[in-house]
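Sharing a structure here in structure tokens format.
What you see is the complex with one protein chain gone and the rest in place.
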Amino acid sequence: MLKRKRIEEGIFKTLAALATTLIIAVLLFLILVILKHGCKALNWDMITKVPQGGFYFGGEGGILNAIIGSFYLALGATGLAFIIGLPVALFMNVYLIRHRFWLNRIRFFLDVLWGVPSIVYGAFSFTLMLFLGLRASLLAGILTVTLLIVPIMIRSIDEVLRTVPEGLLESAYALGSTRTEIAFKVFFRQALPGIVTAILLSFGRGIGDAASVLFTAGYTDYIPTSLSQPAATLPLAIFFQLSSPIPAVQERAYASAVVLTFIILLISLLARLLSSKYKEHTIK
Amino acid sequence: MKRRKQIDHITSGWMLICLFVVLLIPLVIGLGLVLKSLPILKLFPLSELLNGSEWKPMAGHFGFKPFIVSSLYVTLISFLIAAPVCLLSAIYLTQYARHWLLSLMQPVIDILAGIPSVVYGVWGILVVVPLVVRLASIWNLKTSGYCILSGGIVLAVMSIPFILNILIEVFQTIPIELKEASLSVGATYWETIKFVLLREGFSGIMAAFGLGISKALGETIAVLMVVGNVVQIPGSPFQAAYPLPALIANNYGEMMSIPMYDSALMFAALILFVIIVLFNILARLAINHGEYRC
Partner (left out) sequence: MSDSIIRIRHLNVSHKGIPILKDINLTIQRNKVTVILGPSGCGKTTLLKCLNRLVDLYNGLTVSGRIELDGEEILNRKNDLTRIRQKMGLLSQRPYPLPMSIFDNVAYGLKIQGVRNHTELANRVEYYLKQVNLWAEVADRLKSPASRLSIGQQQRLCLARGLAVEPEIILADEPTSALDPLSSTCIEEQFMKLKENYTILIVTHIMRQARRLADHVIFIYLGEIIEQGPPSEIFDHPQHPTTKEYLRVGH
């Protein structure tokens, strides 16, 4: 009987190891494929020029419009989400710390909100825009993406703030600080690297999402100069170029995918570095 | 001191405003979607909308069944692939493997989770679609490759980092003494995993699966790129399909030109919203329930 048990364990252990290897392999494979197909069309022009005439038919130009558009959008949305999100996270950890019940309810609420797919936000925003008679614009895109990343921003900052030891809070109170002062001087400083990580995380989410900007930010070959103009975004640039029947344009789509993936990987790396730096300097 | 108190009041005021704005978001969205769906709900009974298989907006036929079935089908396939892979891998990483492997996996998971949907879509077109065509030829079936199976595979890969993360956390919170208790009566390590670990972590495992499913249901771009976008009730995984998010994404341009079309699409968004929020609530409750038991 023991032999049977050992065989069973052996089988499952092998399967489990295979599953793990599979996951790592898929990631490597994915990046390799994208790089392989994308590097053909990747050149300086692609990232420094906007589409010239006939770009979508194989003509000159690049995706600078989308790169800058995406950055504007993600920066705007992250900034806005930060202005709204940080106060909420601070509020939760400074004011609500005595009201466990409400704190837990709000955390639950935010976790559920985190799961709402971006297409819902996109559809809602579009409807609102139609209702208000607005056209697709950078601002509309920013607002929609803000809705998407606000729960992420709040919860990530909240998770960071949670690690600040309560003893620190109590000593601050004992010294007569107002709650605002505690919020900023104690929490903020202590948690700063973690907060920057949260910002990076939200930024990464915002720059890569397509469904929320599909209807709202529009698309254009130019770099937007004001908030009311439509803006091109990298995910949409990839999507549209891919739909072209011309192979040369499709290759450009892969190149754009490389650019986007590269940006995301960079952000991921930065976030990792910061969070390990964060662990060094915190008071335990 | 007075000035400090003033600042305190202003900042706490701003905090409360922000809090209320955030709390209102889902309410406003839900309300907006409901309002926009009302026209079509008034015109057709709910059962006809949900069960009807004919989708001809220009003729005024709005049967959502093909889309609902497509969504469920593609999510099911992704679940069938992702769930066992994640469960096995989580068991391996937390119970059998050396520590460094788990530390290695963390960035792998983070990167996979961060890759944008559209890049997964590109990968799907480049790799998965041809693979599925070859797979189908083994059974002598013809397919363009843009089908449910491709969508399911891409979705599975997208859900894996998500589900795996939660599962790892669930298994790590199980106290080692529980495993010791099982081992000390003579159970093998594997038996301990089967009868103790999996049972103890059951609610967490269910929650991980629930969250993975809800994420798969809402995924738009990646699926859209490989699933074929043909309005039909798919009979086999090698047939094309049209999940709900794809419906909304593909047709927003025509929304205004056909009467009731915009209402129909918003209704689709409402269905998605309600189902996903429900799934999330249930899954999160399961996680909390698991935590309190420790």
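For reference, chains read A and B in written order, and residue numbers begin at 1 within each chain.
By definition in this document, a contact is a pair of C-beta atoms (placed from the backbone, for glycine too) under 8 Å apart; a residue touches a chain by one contact, two chains touch by 3 or more.
All values derive from a computational prediction rather than experimental measurement.
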Completion exercise
For the chain not shown, touching visible partners are A, B
Handout entry: Touching the absent chain when the full complex is considered, from B:Leu27, B:Ala59 or B:Ile176
Key = B:Ile176
Problem - Chain not shown: contacting residue from B:Thr188, B:Gln232 or B:Asn288 - result: B:Thr188
Handout entry: Hidden partner chain, residues of subunit B it touches
Key = 98-99, 175-188, 191, 195-196, 199-200, 202, 293
Practice task
With the missing chain put back, which residues of subunit A would touch it? List them for me.
Solution key: 1-2
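Criterion: only the chains that are shown with their structure count from here on.
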Fill in the blank from the handout: Distance in whole angstrom between the CA centres of subunit A and subunit B is 17
Exercise for the section: Would you mind writing out the residues of subunit A in touch with subunit B in their complex? Expected result: 5-6, 8-9, 12-13, 15-20, 22-24, 26-27, 29-30, 33-34, 37, 83-85, 87-88, 90-91, 95, 106, 108-124, 126-128, 130, 147, 150-151, 154, 178-181, 183, 204-205, 207-211, 214-215, 235, 238-239, 242, 253-254, 257, 260-261, 264-265, 267-268, 272
Fill in the blank from the handout: The residues of subunit B that touch subunit A in their complex are 4-5, 7-8, 11-12, 14-16, 18-19, 21-23, 25-26, 29, 32-33, 36, 84-86, 88-89, 91-93, 96-97, 101, 105, 107-108, 110-112, 114-123, 125-127, 157, 160, 164, 188-191, 211, 214-215, 217-221, 225, 245, 248-249, 252, 256, 262, 265-266, 269, 272-273, 276-277, 279-281, 284, 288
